[in-house]
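The complex appears here without one of its protein chains, the remainder shown in place.
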Amino acid sequence: MAKKIWQTGANLDPEVEAYTVGNDYLLDQRLLPYDIAASEAQARMLKKIEVITATELKSLEAALAEILAKWKQGKFQIERNQEDGHTALEQFLTEKCGEAGKKIHTGRSRNDQALVMLRLFMKAEAIEMEKLVKGLISAFEAQAKRGKKIPLPGYTHTQKAMPTTVAIWLESFADALRDQLPFLAALRKLLNQNPLGSASGFGIPSFPLDRSFTTRELDFAKTQENPQYCGLSRGSFEYQFLATLSPIFLILSRFVNDLLLFTTQEFSYFSLPVNFTTGSSIMPQKRNYDLLEIMRANTNVFFARENEIRNILSSLISGYHRDLQLTKKSLIEGIDLAKATFSLATKIVKHLQPNEKRLKSAMSEDLFATEKVYELVKQGIPFREAYQQVKKEILG
Amino acid sequence: MAKKIWQTGANLDPEVEAYTVGNDYLLDQRLLPYDIAASEAQARMLKKIEVITATELKSLEAALAEILAKWKQGKFQIERNQEDGHTALEQFLTEKCGEAGKKIHTGRSRNDQALVMLRLFMKAEAIEMEKLVKGLISAFEAQAKRGKKIPLPGYTHTQKAMPTTVAIWLESFADALRDQLPFLAALRKLLNQNPLGSASGFGIPSFPLDRSFTTRELDFAKTQENPQYCGLSRGSFEYQFLATLSPIFLILSRFVNDLLLFTTQEFSYFSLPVNFTTGSSIMPQKRNYDLLEIMRANTNVFFARENEIRNILSSLISGYHRDLQLTKKSLIEGIDLAKATFSLATKIVKHLQPNEKRLKSAMSEDLFATEKVYELVKQGIPFREAYQQVKKEILG
Amino acid sequence: MAKKIWQTGANLDPEVEAYTVGNDYLLDQRLLPYDIAASEAQARMLKKIEVITATELKSLEAALAEILAKWKQGKFQIERNQEDGHTALEQFLTEKCGEAGKKIHTGRSRNDQALVMLRLFMKAEAIEMEKLVKGLISAFEAQAKRGKKIPLPGYTHTQKAMPTTVAIWLESFADALRDQLPFLAALRKLLNQNPLGSASGFGIPSFPLDRSFTTRELDFAKTQENPQYCGLSRGSFEYQFLATLSPIFLILSRFVNDLLLFTTQEFSYFSLPVNFTTGSSIMPQKRNYDLLEIMRANTNVFFARENEIRNILSSLISGYHRDLQLTKKSLIEGIDLAKATFSLATKIVKHLQPNEKRLKSAMSEDLFATEKVYELVKQGIPFREAYQQVKKEILG
Partner (left out) sequence: MAKKIWQTGANLDPEVEAYTVGNDYLLDQRLLPYDIAASEAQARMLKKIEVITATELKSLEAALAEILAKWKQGKFQIERNQEDGHTALEQFLTEKCGEAGKKIHTGRSRNDQALVMLRLFMKAEAIEMEKLVKGLISAFEAQAKRGKKIPLPGYTHTQKAMPTTVAIWLESFADALRDQLPFLAALRKLLNQNPLGSASGFGIPSFPLDRSFTTRELDFAKTQENPQYCGLSRGSFEYQFLATLSPIFLILSRFVNDLLLFTTQEFSYFSLPVNFTTGSSIMPQKRNYDLLEIMRANTNVFFARENEIRNILSSLISGYHRDLQLTKKSLIEGIDLAKATFSLATKIVKHLQPNEKRLKSAMSEDLFATEKVYELVKQGIPFREAYQQVKKEILG
């Protein structure tokens, strides 16, 4: 069994180990490249402040490159008894580089090692997210252009209300999404600060770490100076990441709900290509929009991920707690869900097929009642009287 | 690629397939034995109503037994392109039994096939859950007996209030848990009804299925007659399962929070064996109660699982929707979390080590202020006056 | 300003007072009769154990009767500076009965005073809730009888699936609700235990309270013996109350969502009387089902009430904390919402108007595809082949 650095003489009770480690070692598998990148920066900084020699640095860089290469080929597997990626990495380095492998942990704790790994991951994902959202906006805009002249009944209370167009409807989502971009930019800014060097949340007061060196190496905009704030941001930044995406899910949920209604046989305003839909194992006539249903359900799954991070955090006092480990799974599941959803939504928008004939015939007279009222208003009749007059006409 | 029964000519778009299938095929891996058991009952029923012959039944029974045997050895793997366990099972049966394999789907849909599989799973897990909770109650009672004479400061507002004992404190959790048993019994009753034969939620009106036969075969207390109620119960029963466990998690959360406070160095009222605790990678002196922290966090993760099922359901109209598929993951994760947590909690209670010396010295005078008031009351002084008098004494 | 019994020399900072008291004094206004009833039982018990004399008891009973009478006339108002109903009640009793008024607090704390008040309230409301749910079940059953012969398209994926009837659809809700009754019975049992005498959660060890006397007086099934369990149940029982109603809200949400779809112009399967619906201030032709929309939204509001109690509790250690005060508002709002919703739902079911003509014409041929498959199956064709054959027919 792999020996963890913090391990006391007694081996951890296996039930306790299984319960506390959970699937964290599997999640770290995904995050490993970010741990490697941060470890490289750490090694270079240690060379600069003369904790390790140039030769030791070379040895460490080679070993880290080797891990990355193995990882890319799917050959670097973190094992459960290693508990997490940090231990796996350290064991590999110690085997390959001897003393130097032990020295790389100088001035850092698993806390800031995890922090910087997750920070780099989130930074990369935040950029990806902005791209996806912009792509989605473009898809709505492009599809709206095509729908400029196609009428659409506008609904309030799920009852026909007034005329609108496919274009206006689609542009409303583009506008709503565009207004989310400043929040995504604020997120990117938040994430763009370097927590490496904060150690366990209290720094290494007497030790001459060069934090601004790793900040430059890792291309962060600034150093997150206060080590307790670094600690405080574990989990909180993960929460803020998902929280920033929630409004986007919420906007999409309206679009998805619209489509689920508009693709019923009774409405038949829109359809999606046949290879987007599924059938039934018992009812041979069915065309089902499962993808929209899964998107609707995933919206709630995503919100649950955000909430679980928040609830985990709100019970804590300052400083690291093992509870924080569990926010990793919520974050990764949330991010994956968001990327898959935004990407599929873009595809849906692109392939949306308005049923023009049906839409035109759905533009029934009652949709134009308000317009009639306003024609009377133009003739000088006060609005409220015009309203009552048209109402009387309609309801007989 | 495996051909799904409901499949239309066009192959499903790969992105759509990946998004809609998710990891459902992996979850079904776990549920397979219940699908096999229900399929056996289905086959026997079909023999009874003469849809299949005795020979066909034998062939099906043999094939189902073969799947089960393979599954036990970890050799029956559902593949992603099969989408779920039902398709995997049907393909195997068709290969092995030819016509008979095709006939087993007679009178059932994937909807009731999934329903009965999940129902059998939940029934078994509900029984397991009652055992675990009863074991936990016993542990609290046994530990309480040992703590009969050990004093404990009672707290309100996290401030010392009045004297209590380790026994009374531990028994309070036993009592609270015992009062949850009627809810668990109600859950077991709810689950004890057979949905097989409800097909897609509308039954097979013109077909002479013998639903009471499968009810007896599968040892259900009754048939869930109304097929739309069967449909309605997909997801809802999953929700009710987790909802019934939530109060238990909530009770435990108090115990866990107590322990997290009582094991700080400043309190030091209790400890757990050294092999239950972990150290730090940077602070050699640390003894951390990570297992309690993970329990605290998991409480919130569990609540999120319950909430996500509920939120998925509350958006739906009657009838099956693909959204419901996602409740499977929430259910299984929730059940696993509950079992691991209740089991570990039992272990913690059993190994709890009160620090008697420290507890005795913590019984400071202020804890007895109320008792002093009541001694004055016994002497005939009205309570409110006695209170003010003792207060004056204390605050000088 | 009213002087609180626990008050120290310094007056509480007004901002702190406003923040901590909140609207608790207004909520207690509603709960006062239960505080009065429990105080009467407390007074009689004190007489029995000879803390107060027969004359003092009479004086207290008269004063309590006076408060109740005033309250019924809306003339007993708890003031903000009294903080809560308990202080208001004690001040009144002290003014009216002198010494005896001070003595009634003997052996009880505001903690168990609040506990027993809320317990009596919840007990009464739980009984009311069962009545409402039974009434709702009857309404579904009665309306189902009327709809026996009215066909209804059955939907899966919001797409036409197979034929069903209005009766089966409505009975599915009756069945689902009936299966909730054992949980409501378990709730009633849980609530039927007397916490009075547990004082601040630690009892009054040296004082000869006769707890079984107040148990009988207040018609509880048993005494909640362990005083720390009494403390533990503050908030938890409130949570369990709402949690027991959540599945009922969830069942209703399906019905409400069905109706919101079935009352659109495009479906027009059902309608409600004109005086149940509203119009628009700008679109004279509109008939909106606002009541269903508010029910849909209130379902989420209710779930939020349940969640907020749970989240408040899960951060706490054992013993009373002021956090628990806030569960009162969530409980009362939740109960009021449930009663109004269940009552209105019953009314809606009673007045539901199926549009028979429209329903009949909606029974299109595709709904009978599965039946066609089964006719082929009866002729000996294996299900899967019959399925493909009918499918080919339909999709041409």
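Think of it as A, B and C in the order they're written, each chain with its own count starting at 1.
By our rule, a contact is a pair of C-beta atoms (placed from the backbone, for glycine too) under 8 Å apart; a residue touches a chain by one contact, two chains touch by 3 or more.
Since the model is a prediction, treat every value here as computed from it, not as a measurement.
The hidden chain makes contact, of the residues C:Ser109, C:Gln159, C:Thr215 or C:Thr263, with C:Ser109. Within the whole complex, the absent chain has one touching residue among A:Lys123, A:Arg211 or A:Arg322, and that is A:Arg322. Touching the missing chain, out of A:Asp336, A:Glu375 or A:Glu393, is residue A:Glu375.
The residue from A:Ala186, A:Ala221 or A:Val274 that touches the chain not shown here is A:Ala186. Touching the missing chain, out of C:Leu326, C:Leu376 or C:Ile394, is residue C:Leu326.
Seen across the whole complex, the unshown chain contacts chain A at 5, 8, 51, 94, 99, 102-103, 105-107, 111, 154-158, 161-164, 168-169, 171-173, 175-176, 179, 182-183, 185-186, 189-190, 199-202, 204-207, 224-229, 231-233, 236, 239-240, 243, 246-247, 250-251, 253-255, 257-258, 261, 299-300, 303, 307, 310-311, 313-322, 370-371, 374-375, 377-378, 382-385, 387, 395. Not every partner is drawn; the one left out touches chain C at residues 4-8, 10-13, 15-16, 18-20, 22, 86, 105, 108-111, 199-200, 257, 273-283, 286, 288, 290-291, 293-298, 300-301, 303-305, 307-308, 311-312, 315, 321-326, 330, 340-341, 343-344, 347. The set of chain B residues touching the chain not shown comprises 156-162, 260-261, 264-267, 279-290, 293, 311, 314-315, 366, 369-370, 373, 387-388, 390-391, 394-395.
Here is the rule we use: only the chains that are shown with their structure count from here on.
Ranked by the number of C-beta pairs in contact, the top chain pair here is B-C. Separation between the centroids of chain A and chain C, computed from CA atoms only, is 37 Å.
Between the Cα centres of chain A and chain B there is a gap of 28 Å. Within chain A, residues 279-283, 286, 288, 290, 293, 311, 315 each touch two or more of the remaining chains.
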